[in-house]
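Have a look at this one before I ask anything.
Left out: one protein chain. Kept in place: all the others.
A and B label the chains in the order they appear, each numbered from 1.
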Amino acid sequence: MTTFFQVAIDGILAGMLYAIVAAGLTLIWGVMDVINFAHGDFLMVAMYVSYWLGFLWKVDPLVSWIASAAFIFLLGVVTYKLIVSRCIGGKSAMAPLLATFGLSMLLKNVCLNRFSPNFRILSGTWLDGKKWEAAGLVFSMPQVVTSLFSLAVILVLWHLIRKTRTGWSIQATSMDREAAELMGINTERVYVLVFGIGGACLGVAGGLMPSYLATHPEVGSLFGLIAFVIVALGGFGSIPGSLLAALLIGLVEAFAGFYIAPVFKYVAVFAVYLAVIMVRPKGLFGW
Amino acid sequence: MPLLDVQNLTMRFGSLLANCEVSFSVEPGTIVGLIGPNGAGKTTLFNCVAGLYKPSGGRILFDGRDVTGLPSHRIARLGVARTFQVVRPLKEMTVLDNVLVGSYLRHRNPRKALAVAEECIERCFMKAWRDKPAGDLTMGNKKRLEVARALATNPKLLLLDESVAGLTSTEVREMVTLIRAIQDSGITILMVEHIMEAIMPIADKIVVLNGGVKIAEAPPGVVVEDERVITAYLGEKFSQRLKARREANGNA
Partner (left out) sequence: MNRTFKPTDLLWYGLLAALALLPLVPRLLANSFTAHVCILILLFASMAQSWNLLGGYCGQVSFGHSVFFGIGAYGAGIAMVTYQSTPWIGILVGALAAAAASALISYPCFRLKGHYFAIATFAIVEIFNRLFMVWDWIGGAMGLDYPILDDSWKHFMWSTNKTGYYYGALALFVLVFSLVRWIERHRLGYYLRAVREGQETAESLGVDSTRVKLSAMALSAFLAALCGAFFAQYNYRVDPPMVMSLDMSMRFVLITILGGVGTFYGPLLGAVILIPLQEYTRAYMSHLGTGVDLIVFGLIIILMMVKQPRGIMGVLADLKRLSGPARSAEVK
């Protein structure tokens, strides 16, 4: 029985990490109907920022996440301004998706070229290897802390969208851009902000992850794909939806990996996506 | 036997009752008008007949055959063609290609399909725009394209959904002439309309809907006299004018 709960805990912790990655993506997708193919690679870049700060200047990930978040916020803004803003609204709905795919390729290979494909692990961080044991279960501290940060970010995001004026501008813009413009909302600024915030969420996660995950150029790809699946599962634009879907996927992954076979971890994840989407073509909470 | 026989048609969207037990018939070779204030359920009715919606209740008989709930492509195959209220040109395709999609329904051979398409384009006065992308046309031309495309499927029944809305008065007159010509070629027409100049002079019968319910079904002259219709829709001015003209003709 303990094993069952252990697997469940691991699943939930993994799910919380997915949740923060998905939150940023669902925000972007919900507001401007753009799939940012480079989303996973933004995470990878965030990890490298944190890694190099830790490796070169001994900055602990518990601090460097601030730098990562800021950096990826900027990266998001630049991506929007230089690329996405010039692609949306045209005849091709696929243009932003493919352009960001190009960006993904670019980021991945620049990092590959400059930093080599080696897996890089940051040792000697403050949380490194620390565990918390309770009721016969083991909680990996780095993961727990990351999950707490993730929860905090999602709650802040949720509050921002729901209760602040900026959040209402964002909601209005996502429902009808033209109408929002007519009501004096600077929708261009909303778009820039949304891309930046989406990036910042990743920056927080990516900043903390080097304390327990290895950094390498391909680390973002799978996260990105799973984030797409989670967002689609939860219904695009829905932050609570993506949180629930992320937890679900985390659990599916953990249980499939443990009780069936490690290789089936992601087969199960993608299969669950297909199964749900057949029954509810707009995701669990989509509108 | 009527070509189209709608029996107790009911269409519900959740708690909204869009059509309630509507019954009427369309005799072959006639033009029947479907009028009513906005929200009366005219386009919903159309969509049920055309197969876009599956009715919640009632039956639709086309040419003696029960077609209730059949998908729209099957109904098109049986001989019902329709135009859309909000025009839907296949934007990236040329006018000719648009109409060809229609004519390919009846003719697999490209040459035969082309000949039919060219003919329909000609009949609808679209020849000058044959090779233009459909998305670039003016509203009037887009409306004519809808008709040309529907004609190319060689229908027995043509459903026209507000085919003259948004047109100038000259264009309205041209469209009315076209509709008459279509009737002369043997096609039966059921048309939803708001613009009275287009429908009253040519319709053999008018069906009036209000709030999802049929309130009248009679020739135009009788319908305009109907108190309920006047109250619901037509407005005093037009019926007075018609009344006055008829009285003047009666005296002459």
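Here is the rule we use: a residue touches a chain if its C-beta (ideal position, glycine included) is under 8 Å from a C-beta of that chain, and two chains touch if they have at least 3 such contacts.
Given the structure is predicted, the values throughout are model-derived calculations rather than measurements.
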| item | value |
| --- | --- |
| Contact with the hidden chain (one of A:A67, A:A95 or A:L151) | A:A95 |
| Contact footprint on chain A, counting only the chain that is left out | 29, 33, 35, 83, 86-87, 90-99, 101-110, 112-114, 117, 225, 228-229, 232, 236, 261, 263-264, 266-267, 270-271, 273-274, 277-278, 281-283 |
| Hidden partner interface residues of chain B, rising order | 50, 52, 71-73, 76-77, 81-82, 84, 88, 90-93, 97, 100-102, 104-105, 108, 110-111, 113-114, 128-129, 132, 136-138, 141, 149-150, 153 |
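The rule is short, and it goes like this: only the chains that are shown with their structure count from here on.
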| item | value |
| --- | --- |
| Centroid spacing, where centroids are CA-atom means, of chain A and chain B in whole angstrom | 51 |
